[in-house]
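Left out: one protein chain. Kept in place: all the others.
What follows is chain A.
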Amino acid sequence: MVDETIAGDAGVQEQGRHAVGDRSGRALLVIGVLAVALAATALFSLTWGASDASALGLVRSWLFGATPGDEALSMRDSVIVYDIRLPRIVLGMLVGAALAVSGAVMQGLFRNPLADPGLVGVSAGAGLGAVSVIVLGATVLAPFTALLGTYALPFAAFGGGLLTTIILYNVATRQGRTSIATMLLAGIALGAMAMALTGVLVYIADDRQLRDLTFWQLGSLAGATWLKIAGAGPIIILALATTPFMAKGLNALALGEATASHLGVPVQRLKYVAIVAVSAAIGASVAVSGGIGFVGIVVPHLLRLAIGPDNRYLLPASALLGACLLLLADAVSRTIVAPAELPIGIVTAAVGGPFFLWILLRKRGVVDL
């Protein structure tokens, strides 16, 4: 029988500063390492490219003023580093963070590690919104593009993603229970519908639009400009900034919607905020870089293996690792077939596809259809 004397002084096992089963220390360490790795990757990306432009020389002259030894630093180098590589790096980090964090939030929301915006049709919906603006922006949607200017594309993508997520959630969730089978199947259906409509738009597009569309659909950071960053950056940053406030709620949600509510989480409000934030982040990302797949599923999954599923650490770590991996993928994509370049979506799919299969083989229990 349990009585107070037993219960009172029972085993507090300390291992160093952290109790057994408490992975917060390791999580903070991993976040620190990832932050350093991201900084290093960004610096590496700045110096790595088809051109031999010397970013280090630029950084040196920027820090210490131009020195006599730096005559080699030409106008060309400056343009390549500041106007081509730097915006591309900034955009890559924003998009990588947005994709990975959106994946993690969506997986928390649907209580399933396979819920990824790319897999369940949200990216396709966002793509439809974006393609509508590219193809119809000058004609049918002219008032919309005139009103929003630079923001027309990200907002249309946001709208498409939001609509898809809301439909998906309502179809897949009955009385607080999300059926993973229904979710994946509904995602396939919604994705197919969005692709069909996108196909119609592609069909009526003119030659110039068609070329834009093809590259954009494969996913690429090649078109990165400071203007695009000004359009998508604030949306992504705003959406990411809301996620730390969801972390505790998403943790409780892992126990089910009813239990989360019993733990004091305002579940409905959490769901609304999460859906809008994911749609905004995905919409803005898709608008600037097209469909870059698998980041949202691979990054949170790897991190859960390393630091556990606690969203207070998982979300910031996902942002850092997502940014880091996308920069590396982009470095590969712009040098592997230099001077041409491979769309980054091909790189992430080539790596992410086999990884996804590995998840399925390793943990068959994950998909309980």
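We take it that a residue touches a chain if its C-beta (ideal position, glycine included) is under 8 Å from a C-beta of that chain, and two chains touch if they have at least 3 such contacts; residues count from 1.
The rule is short, and it goes like this: contacts and distances are computed from a predicted model.
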Protein name, per the UniProt record, of whichever chain is missing from view ("NADH-quinone oxidoreductase subunit C", "Phenylacetate-CoA oxygenase subunit PaaJ", "Heme ABC transporter ATP-binding protein" or "Cytochrome c oxidase subunit 1"): "Heme ABC transporter ATP-binding protein"
Touch with the omitted chain, as defined above, among A:G137, A:G223 or A:G256: A:G256
Options A:G191, A:G231 or A:P309, residue touching the unrepresented chain: A:P309
Touching residues on chain A - with respect to the absent chain: 1-2, 6-8, 10-13, 19-23, 111-113, 248, 251-252, 254-256, 258-259, 261-267, 304, 308-310, 366
